[in-house]
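Pasting a structure here, questions to come.
Partial view: only certain chains, each at its native spot in the assembly.
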Amino acid sequence: MTPGISTNVGPISLERPTMLASGILGISLEVFARLYKEGAGALVTKSLSKEPWEGYPNPTVIGVKSGYLNAVGLSNPGAAYFAKMISPNKSVPIVVSLVGSVPEDFTFMIKQFENVKVLAYELNLSCPHVEKVGLEVGDDPNLVQKIVKEVKKASKVPVIAKVGLGSSDYLETVRASCDAGIDAITAINTVRAMAIDVETTRPILSHKIGGLSGTPIKPIAVRCVYEISSKFDIPIIGCGGISSWEDAVEFILSGAKAVQVGSALVEKWTGVFSEINQGISRYMERKGFQKIGDMVGIAKKY
Amino acid sequence: MIWLESQRNTNSVKVVTIEKVIDETPTVRTLVFSDEFLSKVLPGQFAMVWIPGVNELPMSVMISQEKSKAAFTVRKHGLASTALYSVKPGDQIGVRGPYGNSFTIKQGKLLLVGGGTGLVPLMRLATFLQKTDDVTVIMGSKTKQEVFFEGLANDILKQNKHVVLVVTEDGTYGESGLVTDAMQRLLKENTFDAVYTCGPEKMMRKIVQFAAEKKIYVEASIERMMKCGMGLCGSCCFGEVLACKDGTVFDGQYLLTNKEFGYTHRSKSGIMENY
């Protein structure tokens, strides 16, 4: 669409740097096709598990001052069902997000996608509200290393690890992933958080603790991208609170080669992708940047 | 912080206290509470309703007939709706929203076709119509006991030229048969400037088809599994659109291109199921 804003996240080529984040509108091929047409550079699916999951009862997603809390509980129709559903896909760049506890979970799921067009896999090592998967995996660098090794062996397409803030040093999760040959890192997932209603004196989410997303986490996410890109030579996809082109550029300057957008859909809906893309494009023109790569990480030089 | 009502963060849960409970039928109740904000929403918009300790459900915003008050009309069904149905005055529930788009207000000869709690947004719509409109309401239910809103509809439309047609499947009250039968019959002798419908999706599909055949403008309000209500989770996807954000109201022209309409919807895990 707009020239100049194509980007390479390691081996992953994107026409546009603005991706849909995992778990956001991510269960239908038709919706993916629409968002791609409306400007998203790639679409990350809802994190898939071996079996279908119902997720937690509602309330699973609520607003808080300036952001959102969710504990959806990784509801998803399962990898096999999902693979079949997207199998007609020819042209939409879909990144399949996977969640599991042991290497076999992941390799099993990858098998389901054997004959399906997939741009890359994203391993969700950072969901903050489901036991035995997500952050509980990400917090264990040894396990991460094993999983990434097996997944890299099993997958014919690039593999991304999605990290977040857990109860251990997320930079060790990045290190383990890099050591095991990961192709890129997505940072960050939601941050563990909760809200209590003072009238009923109850936690509002049915799972009580969920993940904070949106504007509130942006400065935390920018810091993580900056830290990862300062310490590791690995392509990064920035995620967390991005809702404008300025936000996207902030992540790129701190070291991201692409960005993912989630919560901003609420306020800006599907127009958010082209709005950000056009903003980046105009910014690049004004500042004399030829390509996204020219901007990546330049905030680090100061 | 005291939010001015106009600044209210529509996505945050606001707790309200039930003030009045009205029995509409043995399985349907209307719950009235004070909420300036929700009292003013457009017809077709819905709220996410938290039943503390139980669940959260999408509910059309009902009219309350009292200033600054809002209401929901709920049919008891599964666990969550039964819990909501069972609240007493003084109990607290949480609301967030309004969400979704709304019916397009047309003028002239209008037909509203509702089944069960699908009547809720149609009642709200009726309060937005011009006094000069000629309004026909078809309301369907299984049996006499389950008929509700007949009096309310007549009351809302009392200054209009209007007909309220009740249809029961077992013929125990009003006309016998299905709302679709009644509509087909009406269409033989009448034309309409617009048709609005809400209710079971198979019913709505027929209504949209009938209207389309006669080239009448038609809108239907769609239900899907809703978790967030605000366009994040994707659970309400309906073809390439999201029911909570692009809808819940769609026009007939679009609906007839949507392969799911009247046939399939998704479960909590996102698996497609047939109606």
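Observations on the model:
Letters are used for the chains, namely A and B, taken in the order the chains are written, and counting of residues starts over at 1 for each.
The definition used in the following text is that contacts are C-beta pairs under 8 Å (C-beta built on N, C-alpha and C of every residue); 3 or more make two chains touch, one makes a residue touch a chain.
Since we're looking at a predicted model, the values are computed, not measured.
Just one of each chain type is placed here, yet the complete complex contains A x2, B x2.
Basically, only the chains that are shown with their structure count from here on.
Residue ranges of chain B in contact with chain A, taken from their complex: 9-13, 15, 48, 50, 52-57, 80, 92, 94, 96, 227-235, 237, 239-242, 245, 266-272.
Those residues of chain A that touch chain B in the shared complex are 23-28, 30-31, 33-34, 46, 52-55, 57-65, 68, 70, 72, 75-78, 81-82, 85, 195, 197, 199-200, 202, 204, 206, 262-263, 265-266, 269.
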